[in-house]
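Encoded as structure tokens, here's the structure I'll be asking about.
A protein chain is absent from this complex, but the other protein chains hold their places.
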Amino acid sequence: MNEYIKIFFIILQRDLTLVFRNKAEFINPLMFFVIVIILFPLAFGSDATLLKQLTSGIIWVTALLATVLSLETIFRTDFEDGSIEQLILARYPLTLMVSAKVTAHWIIFGLPLIFIAVLTGFILSLSSQTMFALFFTLLLSTPVLSLIGAITVALTIGLRGGMLLSLLILPLYMPVLIFSMLAVQNATAGQSISAEIYFLAGILVLALTLAPITTAAALRIRLS
Amino acid sequence: MNLYKALPLWFHKLGALKYFYEISHVISRWVSVICVICFITGLYGGLVLAPADYQQGDSFRIMYMHVPSAWMSLFIYMVMAISGGIGLIWRVKLAEIVARSSAPIGATFTFLALATGAIWGKPMWGTWWVWDARLTSELILLFLYLGYIALQSAFEDRRVAARAGAILALVGIVNIPIIHYSVEWWSTLHQGPTVSKLDKPSIHMSMLIPLLLMTLACKTFYVSSLLIRIRTEILEYECNSSWVKHLLGNNKNVSN
Partner (left out) sequence: MALFKVNNLQCVRRDNILFQGLSFKLEDGGLLQIDGVNGSGKSSLLQMCIGLIQITEGNISWNQTDIRDCRYQFQTDMTYFGHTNGVKTGLTALENMKVMHALSGFKSEVDYSLILKQIGLAGMDDVLLSRMSAGQKRRVGLTRIFMASSKLWLLDEPFNALDKNGKKIIEQLIVSHCKAGGMVIFATHQTMEIDGYPLQHIHLG
């Protein structure tokens, strides 16, 4: 058991080291996130009341798109340099190592995204309840986005690029988006958000249990 | 031989593609006949015999295409996921083929349900599209189908494609209830009830029987077109085997 934990952290550390040595991979999706958010006021005009209604939705949809763009990095280089084969052939369960890789993706992308999203909300003067809901929904959802995303990336890695990936992944992201936005809107209206939060937590638990196993199976299939 | 022993044997035999290819021809023909009969009687019952609805007038009659298509769209996705799972776990080639061949038919039914829904919506709601919960779930389902088909065409090796598709379909089947529930919740909070739907189960017999006939027609249509697709796919799967080469008249020039 101890050995398993050790392997988990070795893979995690490896992926984090790689990203911190190649910072563009880490910064680009976040830059994309900020730039797309700026596009909306340019498109809708600077009417403050209209923008205030749209802001949380814009932040959420942009977060989804940025996630889709960032997902490929989970397995792309590993696929190109043959590291995936070595992970599959290692003496440890592939599920374990996949979990480590997904965790790394969340730390690199999901965690900064939460803070940038909240910061953006702050600058665009969202109310404190809305920001609170935004923070909590993102905290519960970004791991789900990484986990479900990993399955589809594992299936499509090395095939026809990002278009296919986004076609497969976006329908699966819709429930998370719906529950999160309901929570944010309830919070804005001053109502309780516990029901939506419980749902998101339930989805997170489901994804945590099933997604790594499925991702491992998908990787084996993709490589055969 | 008793049934207990006979059934697995029969299953095994059915799983053999050559045997399936031979018997499916006959089955396909008979199922098509049933399909045509149900379709004609169902349409006659629905469009001519059934009385006009006291609220919706004649426009409700599109239900006879809309409702069975919507049912079929979900049913076929279930078939796809389950047979994909069987192919994945027990490596049954036939199950892989069933899953792969079902996808386009399912996507067509989903599209049909959406299109008839929109046409029905025009006289009822005054607009082609309303963000109604069922229509929205149906739209997401269509994208799940299209994703599956896109994934199938991205792989070069069809067996790998079938297994990858099975994973996607299984992930989809776990997601469908969540999607359905979330969309329902979302639309009740946003829209309020926009339509007075048909009074719940109290549907008159003269309306119900044509609906059931049309459902049967859709089911049999699915089965017969699935069998035709399967037969084609079997020939592609087995293009290296001697029986297919023999079937194609020992033509050495037949390319794979």
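For this structure, a couple of remarks:
We call the chains A and B, going by the order they appear; numbering starts again at 1 in every chain.
We adopt the following convention: contacts are C-beta pairs under 8 Å (C-beta built on N, C-alpha and C of every residue); 3 or more make two chains touch, one makes a residue touch a chain.
Because the structure is predicted, anything quoted here is derived from the model rather than measured.
Interface note: of B:27, B:89, B:208 or B:239, the residue touching the hidden chain in the full complex is B:239.
Within the whole complex, the absent chain has one touching residue among A:53, A:86 or A:209, and that is A:86. Although one chain is hidden here, its contacts on subunit B can still be listed: residues 91, 156-159, 236, 239-240, 256.
By the touch rule set out above, subunit A reaches the unshown chain at residues 3, 6-7, 10-11, 14, 17-18, 21-22, 77, 80-83, 85-92, 220, 223-224.
FYI, only the chains that are shown with their structure count from here on.
We define each chain's centre as the mean of its Cα atoms; on that basis subunit A and subunit B are separated by 33 Å. By the touch criterion given at the top, residues 148, 151-152, 155-156, 159-160, 164, 167-168, 170-172, 174-175, 178-179, 182, 199, 203, 206, 210, 214, 217-218, 221-222, 224 of subunit A touch subunit B in their complex. Within the complex formed with subunit A, the subunit B residues making contact are 88, 140, 143-144, 146-147, 150-151, 154-155, 160, 163-164, 167-168, 170-172, 174-175, 178-179, 181-183, 185-186, 189.
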